[in-house]
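All protein chains but one are shown in place.
Presenting subunit A:
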Amino acid sequence: MFSRGFIRKLATSTKSTPKITDILIVGGGPAGLTLATGIQESPILSKYNVTLVDGNDLLNKVGDFYYDPPSYFTNRVVSVTPQSMKFLTEKLKVALLQDRIQPYDGLYVNDGITDAFLEIEREEMLYMIEILNIQSSLLHKLTTNSINSRVNIFDNCKVKSITSSVKGDPTSWPLVELANGEIYKTRLLVGADGFNSPVRNFAGLYSRGWKYDTWGLVATLKLDPQSLPIYKLRGWQRFLPTGPLAHLPLPGDNASMVWSTGGNEMSSILMEMDSKLFVKMVNAGFILTTTDIQYYLDAFKKGTLTTEQIIEDIDDRINQVYSSFKDETQIDEKFPPLVVDVVPGTRARFPLKFSHADSYVTDRVALVGDAAHTTHPLVGQGLNMGQHDIEQLLNCLERATLRGQDIGSVLSLEPYWANSYGFNNIRLGMADKLHKLYHTDFTPVVAMRSLGLNIVNQLNPVKNLIADIMTGR
């Protein structure tokens, strides 16, 4: 992204004198904003001068969400663990928009080919929350406590280049040039700048990873009013050979979905569909066989059936499946509530990636959040890992400060990496292995994994262990 020649040229052509800051955070996503708030709220760290830079319109667009939230639920929704929740609301004293948060009590995971399933129940084990709720609540906290705050936010402003102030000396303070021409010289540079992290590239921290050739399709769904109140508030995930399909509860008659779809084609077909058909496909995705789903996708692609015909067929087949249950309560036990609509404009897709940096720290640089690790959303850990990173980094900075160390030195930063790498590695590994295990319909693998899932479902200690990992304990 930043070719060396390009960086050098920019560095030598600047004329303005650098401003000094203690900590410069690149990125105002959930990770960057949480870190800034954490520093501001810490009695030990609040003396530091913090500069947060983001290329997007944070203060107006994101910030306004807090004061004037839309009537619908936005599509970037994350699953947050009680641990992360406690950190945000108790330690950082952030007042989230509570009525837009949905706690839920369990998970129902099943295999789309064999219907082997795993059921985990634990009261309020996880929370569904919009990323914008988190971001805007943090911004609210940062901007309303501004009297003593030493945090400055520059939005709509991209980082143009990063260089060492003393060429060839990695321990020298980095120089960060912004798009508006200003230059910052910082004691500690934090990369909270997402998957394509410019900070990571500058620091030369090697990140292993790959694209999954899979797209995550997200949307906010409207549930059948007849299904209210919802029988069991839980997250549903069905592993289809094309990738997992997840249904996650939101307040009232809302739900959020992520459908990981192998290859480019399936996700673009699903994006293209009329919303009436799309919601039927989501229902089909949970209730019907993988053969049915493929049949509908093909019929739509080739135009052998009209949208109305496909809708009718899906309804018929769902009724067939429903009526095969002798005990009707089993329907609510096995399938999520039916979806009747999708909120306009909330259907979107993004490519799924896996990456993990070998190290999160080096002289004067630390990485947090997606800059350090990106994961498949199938175990719902993306945001939580970022929150865990920040908790660890704050501890580490506090300790270094109390000991009078330079917070930009590797010595100070190393414990942060040591305390978070393992935690993240387990979760990243879990997501990656699950993705690979379920991204096949090869019979022996299907048989083994179904057997495994069924066995795990009978073993409470193992189930508890999984629940512990998923809820961040």
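Here is the rule we go by: a residue touches a chain if its C-beta (ideal position, glycine included) is under 8 Å from a C-beta of that chain, and two chains touch if they have at least 3 such contacts; residues count from 1.
One rule holds for everything that comes next: contacts and distances are computed from a predicted model.
Visitor: Of the options "Vacuolar protein sorting-associated protein 21", "4-hydroxy-3-methoxy-5-polyprenylbenzoate decarboxylase", "Cytoplasmic tRNA 2-thiolation protein 2" or "SUMO-activating enzyme subunit", which is the UniProt protein name for the chain that has been left out of view?
Guide: Going by its UniProt entry, the chain not pictured is "4-hydroxy-3-methoxy-5-polyprenylbenzoate decarboxylase".
Visitor: From the list A:Arg208, A:Lys326 or A:Arg403, which touches the chain that is not on show?
Guide: In the complete complex, the chain left out is touched by residue A:Lys326.
Visitor: Have a look at A:Thr89, A:Ser268, A:Gln294 or A:Thr307 and name the one touching the chain we're not showing.
Guide: A:Gln294
Visitor: Of the listed residues A:Gln98, A:Asn264 or A:Thr304, which contacts the missing chain in the full complex?
Guide: With A:Gln98, A:Asn264 or A:Thr304 as choices, the missing chain is touched by A:Thr304.
Visitor: Touch as defined at the start, partner being the missing chain; which of A:Glu41, A:Asp111 or A:Asp313 qualifies?
Guide: Checking the options A:Glu41, A:Asp111 or A:Asp313, the one contacting the hidden chain is A:Asp313.
Visitor: Which residues does subunit A use to touch the chain missing from this display?
Guide: Contact residues on subunit A toward the absent chain are 289, 291-292, 294-295, 299, 304-305, 313, 316, 320, 324, 326.
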